[in-house]
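Would you mind keeping the following structure in view while I ask a few things?
Removed: one protein chain of the complex. Kept in place: all other protein chains.
In order of appearance the chains are A and B, and numbering begins at 1 in each one.
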Amino acid sequence: MSSTLGRAAGLVVRTVDALGWLGGQFANLGIWLLTAFVTYDVALRTLAEPTLWAGEVSVYLMLAIAFLGAGATQAVDGHFRVTFVRDMFPPRGRAVLDVISLLLALVFALIFTWGAYTLLSFSWMLDLRTSTILQVPLWIMQACMFVGGILLSLATLRDLIRVAREGSVVADEAEGIDVI
Amino acid sequence: MEFIALGVIGLFLLALAIGVPVYSAMGLCAALGIYLVEGGVGLPNKMAVTIYGSLDSFVLLAIPLYILAGTLLQETGQSTKLFNFAASLVSRLRGGLGVATILACALFSAVCGSSIATAATIGLVAVPALAANGYPSARAGGLIAAGGTLGILIPPSIALLIYGVLTDQSIGALFVAGVVPGIMLVAIMALYTIASNPKDPHQRHYTVGEVGRAALDALPVLLLPVLIFVGLYTGIATATEVAAIAVVYIVTVGLAMRTLDLRKIWRAGLSAAHSSVMIFMLIAFGALMSYFFTITGVPHRLTAAIAESGLGFFGVVSLMVIFYVVLGTFLEELSMMLITIPILYPVAMQAGIDPLAFGIFVVLAIQVAQISPPVGLVLFAIAKIGSIPFDKLSRAIVPYCVLMILMMYAVCYWQGIATWLPRTMDYSR
Partner (left out) sequence: QTAIPLATWGGQSHVGVREFPPAMERALKELEPHGIKFQHFPGGQLGQDKDMPVAIPTGQVKFGWITVNGWSGTVRDSKVMDAPTGLSMAQLDALIDKPGGLMEQLQKAFQAKNSVLLGLADLGPPALVSKVPLLKPADFKGKKIRVFSEGLAEAVRALGGSPVQIPFADVYTAMQYGTVDAAILGFQGVESQRMYEVGKYVLVPASFFGTTMMGWAANKTWFDSLPEADRKVFVKAVDQASRHNRKAILEEIEHLTKNYRDRGMTVTFLTEQMPEYAQFKTVFDPVLKAALKQLSPPIAALVAPK
């Protein structure tokens, strides 16, 4: 790998790590807001002044957490993989399998991103809203899905770069990362 | 169509084997399958609509909230105290901590309607505690995955609710019908744990005074189920909302007892976020897989084949058992119910199975599907949450699957297991 390309790859890895960190922090904040909204709703209903927005907003927040957090979770290898078959191979074989599986994951992440984009632009064009009390434009949540798709693609790309540079060691070590 | 379905299943298993993340393998294979059945026009858009629709649900809110409660309990150290107490209680039993784990799952099931949330929450608490007491992680994971299935058997239960709506059965009666099979399953699993486990490595006998001290230590966490019960059964909060109340309670107690600070709160949130996202992705892309199988019409035809098989009682029951366990490898629980119940329900009625008993049968079947290798949502989640090697966990879970399948037969042959309590409580039928 030439040094310019190497530096570029390094930059991608660092950028994606930063974005992954950011996505994680957002999801964290989101989960606490979720707790706050639901509790607030219960409290106000007990006082006979129920809110009509809290439950609905909580669902939107959950959607945002799910999509924006997807990339972040990929960035810490937090998604579930079955690895015992792969682990039976020698390091070279493992690296090859890792590259194949990451390429497949990348293809999927790109299709997903593309799909999110088409849905987002469709909802924008037809001005679709939720058929609920708040009537929120659907493109807002679907934009989260689109951004999540981009983060997911980038995180997969980052893993691909790391495997290309460092071999199967990356994925071996990743097993040790403490998601919980 | 059958060839396309089989081909996609084969590719899916291959993708899993080479280490493609599960959600990604599901999404990619579903996309390929939908392409083969309906062509490529609007394919990405269809995928996006399905994924969005599968997560846009109020009921799912309980998952991140209960998981957050679990990570917080871990950060405060309350989970360890709960286990010390459980251990002290059953210290004279072989496999006492295992029994305690099952009991903890049963207790939690009484407040939580989802098996994945039950397994994930108890898993967060129990895996470290069991590990600290010398339990091999796979054995711990097997216990928790099995115990988690109580989540939708013991009321409240999301699955029984959906069954009730689909078959026009009394939801109240169905909830009550789950109680006896739930308790029986707890007993059977506990007996199996006692019978199969060697003596706990660090086991020692506790005196009454020590048990009392352990109870006092664990008091804040022991009060949690009480709080949830009160919140739920006095109508202050719904089954989903009590999860948030639990989080608030744990934070309040943690801050008051100085076992929690801002750093720990933030860390608990981050863990919970990662776990929830992982589960959400499995649900979303599982829905995509289900969409693919639905449009092939294969599950529909298989279900119809059972209906027309002309077999006797044992044959029909056995076919349904096999069918659900196999189908459950590729469909998530909701889709499985939506596709099979409209057709198999009349078959079960014709075979003389009571609607309540069949409800319990279906819920058990779905649970077996969720925890049986090679593919099961609860199994994946537990493996990830507990950092348990998947192949080892897969082996550890098999006996529990067998026990549950026996329980499915039992519910069909002695339907009173399910129907006795609701009848006694005078649910008019």
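In this section, a contact is a pair of C-beta atoms (placed from the backbone, for glycine too) under 8 Å apart; a residue touches a chain by one contact, two chains touch by 3 or more.
Since we're looking at a predicted model, the values are computed, not measured.
Asker: Using the definition of touch stated at the top, determine which of B:40, B:53 or B:416 touches the missing chain.
Answerer: With B:40, B:53 or B:416 as choices, the missing chain is touched by B:53.
Asker: Given that one chain is not shown, which residue among B:64, B:141 or B:164 touches it?
Answerer: In the full complex, the listed residue that touches the missing chain is B:164.
Asker: Using the document's definition of touch, tell me which of B:24, B:45 or B:109 contacts the absent chain.
Answerer: If we include the chain that is not displayed, B:45 is the one touching it.
Asker: Go through chain A and note every residue touching the omitted chain.
Answerer: So the residues of chain A touching the missing chain come out as 45, 48-50, 52, 55-56, 119, 122-123, 126, 128-133, 135, 138.
Asker: Residues on chain B that touch the omitted chain in the whole complex?
Answerer: 42, 45-46, 49-50, 52-53, 56, 58-59, 156, 158, 161-162, 164-168, 170-172, 232-240, 291, 294-295, 335, 338-339, 341-342, 345, 427-428
By our rule, only the chains that are shown with their structure count from here on.
Asker: Would you kindly tell me how far, in whole Å, the mean C-alpha position of chain B lies from that of chain A?
Answerer: Chain centres of chain A and chain B, defined by C-alpha means, are spaced 24 Å apart.
Asker: If we count contacts the way the header does, which residues on chain B are in touch with chain A in the complex?
Answerer: My answer: residues 15-25, 27-28, 31, 42-49, 51-52, 55-58, 60-61, 64-65, 68, 71, 124, 236-237, 240-241, 243-245, 247-248, 266, 269-278, 280-282, 284, 374, 380-381, 383-387, 389-391.
Asker: Using the touch rule from the top, collect the residues of chain A that touch chain B in their complex.
Answerer: 24-25, 27-32, 34-35, 38-39, 41-42, 46, 55, 58-59, 62-63, 65-66, 69-70, 72-74, 76, 78-86, 97-98, 100-101, 104-105, 107-109, 111-112, 114-116, 118-119, 122, 141-142, 145, 171, 175, 178-180
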